[in-house]
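Only one protein chain is missing from this complex, and each of the others stays in its spot.
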Amino acid sequence: MKHLLIATALLAFGITLKAEDPINLLNVSYDPTRELYAEFNAAFAADYLKKTGKTVKIDQSHGGSGKQARAVIDGLKADVVTLALAGDIDSIADKGRQLPKDWQSRLPLNSTPYSSTIVFLVRKGNPKGLKDWGDLVKPGIEVITPNPKTSGGARWNYLAAWGWAKKANGGSDEKAQAFVKDLFAHVPVLDTGARGAGTTFVQRGIGDVLLAWENEAYLAVKETPDAVEFVTPSLSILAEPPVALVDKVVDRKGTREVAEAYLKFLYTPEAQDLIGKHFYRPTDPSAVAKYGDRFKKLDLVTIADFGGWAQVQKLHFADGGIFDKITIK
Amino acid sequence: MNSPVADKPHLTEPAWVRRILIGIVLGFLGLFLFLPLTVVFVEAFRAGLGVWWAAVSDPVAWHAIRLSVTVTILCVVLNGLFGLCAAWAITRFRFVGKGFLISLIDLPFAVSPVISGLIFVLLFGAQGVMGDWLSDRDIQIIFALPGILLATLFVTFPFVARELIPLMEAQGTEEEEAARVLGASGWTIFRRITLPAIRWGLLYGCILCSARALGEFGAVSVVSGHIRGQTNTLPLHIEILYNEYQFAASFACASLLSLLALLTLVAKRFVEWRMNQHQSHLKTTP
Partner (left out) sequence: MHFRSHSVLPGFGPTLGITVLYLSLIVLIPLGALVLKTSELTWTVFWSTVTDPRVLASYRLSFGAAAIAALINAVFGVIVAWVLVRYRFPGKALIDALVDLPFALPTAVAGIALTALYAPNGWLGQLLTPLGIKVAYDWKGVVVALTFIGLPFVVRTVQPILEELGKDVEEAAVSLGANRWQTITRVILPELWPAILTGFALAFARAVGEYGSVVFISGNLPMKTEITPLLIITKLEQYEYAQATAIAVVMLVVSFILLLLINLLQHWISRRRA
């Protein structure tokens, strides 16, 4: 009797778990894109149904960018990856050999349909008077950032700080390193992803300033307008979160066509409008015109100024690299 | 069970010492048990019953609940059957290496949950020992139900066996041997003699196993892939909500799991009570 019950229960669960739609895409993304892709997926599915008559269901997985790349390398069957930085997708190409090394040339604008930058989020009224990077290393200031080892956003944070310090010190990398070291000495909590860091700062009330993606900072201000406000530093970095098709997966699943359509849809005016709405910097002219005044003009260094991701990864973030040297005394 | 020791003044402490000790216990448990439990329920219902219900009945949450329950049932059945086999072999026969075997069964208890997840990534991940073989045959183990199940099985491995072994050891083999001599088959002996004697212990082990399986986080987190509505168990769903600034929803799901934990405790109490009854019954009727 008991066995019968268990068997039926199992069967019931088994069946409900198996029920799936005909076309299924998995988008493996980084932390702050949850809201964007929730809306974008619905828009794409509607558009795809209208154009082809086929229903597509898109599953999402979110987490720290490095961690997500690791999961794909380990066999998480992502049709498309939309990660925080090109370096992580390079890793999937290198270590997982799941897509060609020239993946970035397959879509317009270096495979980057939207960009963002790194800004400061401070307590309401900016009680510590934090205006620019130099203010963050004053005595007693606590800075919140995720761990550059696991979070893509944190790597942009790190490079933005480096870029500012290098410029402020007449191009000296040594002085920039000293500044970044000083900056990380002001960090009391190192979360693994951008979202964890945001929670620590906004909800748990730790720290005086959060180094955040521009879109994350906007979202936090929108959610808790009485608690935090936005500060744009004089210089930051052009953060480019790219997207890519994972060839090995789509060929096996037979989803190449829909996955390609999915990524191309990111460049359409409709999607670009969503992108602007969710506080990413759009690339489409009409969306730029519509949302342009949201995004302050500021000096932006680029990843090319650092010699590209391969170089940056090796020099700064690999084991025994500069980041390890400055955080471990 | 409660001996009236406290009534004999020379065998107990002065009243003020008793009060202080009781006070310490209430303070310690209050700080470490009641307060965390209260905070879960208060945070869960802070935004109102409507928000709580919306969070718990959300399709993604509902899928996470179903996945957690499925994995838990499978775990209890598999580890339960294993526990019975292991206990039978270990307590009914003497053989070389028995002590070592018992230690090996205990091993997963002491292994960090993170390592429990890691080993299955090393084995079944695309870069792992069996990665190519599996991907050639299109078999998905980690980042899917089998991987989550394996990690949970590992973590809850010892519970049933560990409960049954001392129980069956204490029970002895006379009745079973007598039945055997009278010509009963092994299966009959097990069903008619062994099982009735150990059923509460078996249930107890299954309760422990299901409690741990339902709430496992570390090991499952490594092998899950965190696909919403696909491979997120309820504890992982709580973490995701927490990271989406949806605190009320996160605590709502947490309160659901806490409720299940409390139910487990009630069931456990009941079984313990029945086991005590059973044992005193055995003692009075030789």
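Think of it as A and B in the order they're written, each chain with its own count starting at 1.
Methods note: a residue touches a chain if its C-beta (ideal position, glycine included) is under 8 Å from a C-beta of that chain, and two chains touch if they have at least 3 such contacts.
What you see is a predicted model; the values in this text were computed from it and never measured.
Every shown chain touched by the omitted chain in the complete complex is listed here: A, B. The omitted chain makes contact with just one of the residues A:L25, A:I58, A:A93 or A:V187: A:V187.
Think of the hidden chain as still there; on chain A it touches residues 64, 66-67, 70, 73, 91, 95, 147, 149-150, 187-192, 200, 203-206, 319, 324, 327-329.
Although one chain is not displayed, its contacts with chain B can still be listed: residues 1-3, 5-6, 8, 10-13, 18, 21-22, 24-26, 28-29, 32-37, 39-40, 43, 78, 81-82, 85-86, 88-90, 92-96, 99, 101-115, 118-123, 127-129, 150, 153-154, 157, 173, 176-177, 180-181, 185-186, 189-190, 208, 211-212, 214-218, 221-222, 234-236, 238-239, 242, 250-251, 254, 257-258, 261-262, 264-266, 268-269.
Here is the rule we go by: only the chains that are shown with their structure count from here on.
Averaged C-alpha coordinates put the centre of chain A at 37 Å from the centre of chain B. Residue ranges on chain B touching chain A, taken from their complex, read 66-67, 69-70, 73-74, 77, 121, 124-128, 131, 134-135, 138, 140, 142-143, 145, 225-230, 240, 242-245, 247. Those residues of chain A lying in contact with chain B across their complex are 6, 9-10, 13-14, 16-17, 26, 31, 34, 59-63, 71, 73-77, 95-96, 193, 195-196, 198-199, 202-203, 220, 223, 252.
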